[in-house]
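Sharing a structure below in structure tokens format, with a few things to ask.
Only one protein chain is missing; all other protein chains are in place.
Chain lettering (A and B) follows the sequence in which the chains are written, and residue indices restart at 1 in each chain.
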Amino acid sequence: MTELAQAVVNGLQMGFLYALVAVGLTIIWGLMEMINFAHGEFLMLGMFGAWWLSASFRLDPLLAIVPIALVMYVFGVLVYRHLMRRVQGGDPFTQIFATIGLLFLLQNAVVAGFTSDYRFVNDTLLQRLGGARLNVLGLTFAVPLLLAAGLALLLFLILYMLIERTEFGLALQATSEDRDAARLVGIRPQRMFAVAWGVGAALVAIAGAILVNFFSVYPQVGLQFTVLAYAIVALGGFGSILGTLFAALLVGVIQSVTVVYLPPAFKDAFVFASYLLIGLFRPQGLFGRF
Amino acid sequence: MAALLRLESSTKSFGGLLANREVSLTIETGEIVGLIGPNGAGKTTLFNCITGYMHPDTGRIVFDGHDITHTRPERICHAGVARTWQVVRAFGRMTALENIVCGALQRTNRIAEARARARDLLQFTGMQGRGDMPAATLTLADKKRLEIARALATRPKLLLLDEAMSGLTPTETTAAVKLVRRIHEEMGVSICVVEHVMEVVMPLSHRVVVLDYGVKIADGAPDVVVRDEQVIRAYLGERRAHR
Partner (left out) sequence: MARIALVIGALAAILYPIPLQLQGTTYYQTVGFLVLVNAMLGLGWNVIGGWAGQFDFGPQVFFGIGAYTAALLYVKLGVDAWLGLLGGVVVAAVICAVLTYPLTRLRGHYFAISTVAIWMIVQPIGATWEYIGAAQGLFIPVKTHNTILGAALSLQFSGPTKALGYYYAALVLFAVTLALMAWVERSKLGFYFRAIRDDQEAAEGIGIDSRLYKVIARSITAAVFAAAGVLYAFWALSVFPEQVFELNWSTLPIMATVVGGIGRLWGPVLGAAILIPISQIMSTMLGTGPLAGRGIDLIVYGLIIIVIAAFRPTGLLSLPWARWFRRERAVVA
């Protein structure tokens, strides 16, 4: 029984990290309805950025979050301005097509620059706390994961406040609901979309910088997170940021509980089986609008 | 003789909003019934319930002897009800002819037969020559004609027109009214028209039903309804009612 409870606890912590990975997609896909197959590649770029800064300048990944966020924000804006803006009005499949091209480009640019070797960061702040454990109610919390989860939650809440409570966030929501009406009240939709892409890219890259403490870094690491992020956003319900958090926690728990009883190959299968089950009873996701 | 369409105390609410409250009405075979009321009165909700896109919370809807209260839209069309939409909904990427063919395929499996019927309906609605144009490029008036033709292709017994005249110029409106009359006389289709333009609805309808805030407040001949105090109050406010 405690094994199960421990799995749940571990899953929840991973879930907070997943929430940070997915929330960028919630903004781009859930609010702006733009499909991005390259979402995981932004994550991968964040991971590589953190690794490179650590290997070259001994900069701790937690500190590297700041420059990575800034660089990826600009990158996201550029991707929107030069690619996504052109495919926005047309067939959604063209968006898919364009972002698949982006996926090929980014993934292989990194392969070209760094080869496909697996890489690790060593001796980070979180890793140095590796031995520390907290024991609460008979459950063990590994301090590094706990701190990472806490940081992810903090960032998530900051984003939530940004979207729900600031004028900017409201403008973003307005643009997603009715572009023309937003224009009439002085919001410039193009600017909103560009910022959404910038914020979305920055967030998932930050998640990558945090994940680098726990996962190995290689150019193909992105796709699995892309698939998982899409499941999370859809499960939580489109455009619902809290829904994303809830769904991410659920996904984390499902994964870690599944691994207790079944071979690890099934952990994502169960996540998606749960999605199908929930989808049949709530076609709009847990907190979806429609 | 049993009515073609009968609503028995149909009630529909969305969250806190009561869109239709215990609305009962009938439509007899061969009638043209006007359905009017201020904006937000619940007319489109009623149409949606009749055509199966929504289902009433309580109450019953009976068409041609069949209970269609909880039936899906495609089966209701099969039973003989067709509708047009408040915001016109043509199949934009298909040509005008192909749009109507889709409707005709409800009653036949043979493409050639469906195409022939579609061409007839293009003619009937005055759109001959525009059959090969993509529907998205048609003018609003033509799109509305197309929707009507497409609905007629399903050989309905009852045709529901949801604000078919809105957005039309006076000339186009006159043509539309003529078309509705022709549909009624030549095809023997019973019609229910939702309209805001009084000059259109009153001369056209045999009977008029008035909704206000989800409730039916009048039901009778047009010249009677137009003098009804409740109706005047609903449209024009308290002061005018006591003229």
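Observations on the model:
The rule is short, and it goes like this: contacts are C-beta pairs under 8 Å (C-beta built on N, C-alpha and C of every residue); 3 or more make two chains touch, one makes a residue touch a chain.
This is a predicted model, so every value here is computed, not measured.
Here the missing chain is touched by one residue of A:Ala55, A:Leu70 or A:Ile100, and it is A:Ile100. Within the whole complex, the absent chain has one touching residue among B:His70, B:Arg89, B:Lys178 or B:Arg227, and that is B:Arg89.
Checked against the hidden chain, the listed residues B:Thr51, B:Thr125, B:Ser190 or B:Ser205 yield one contact partner: B:Thr51. Interface residues of subunit B with the unshown chain, by the touch rule above, are 51-53, 72-74, 77-78, 82-83, 85, 89-95, 98, 101-103, 105-106, 109, 111, 114, 132, 150-151, 153-154. Subunit A meets the missing chain through residues 29, 82-83, 86-87, 90-98, 100-109, 111-112, 115-116, 227, 230-231, 234, 238, 263, 265-266, 268-269, 271-273, 275-276, 279-280, 283-285.
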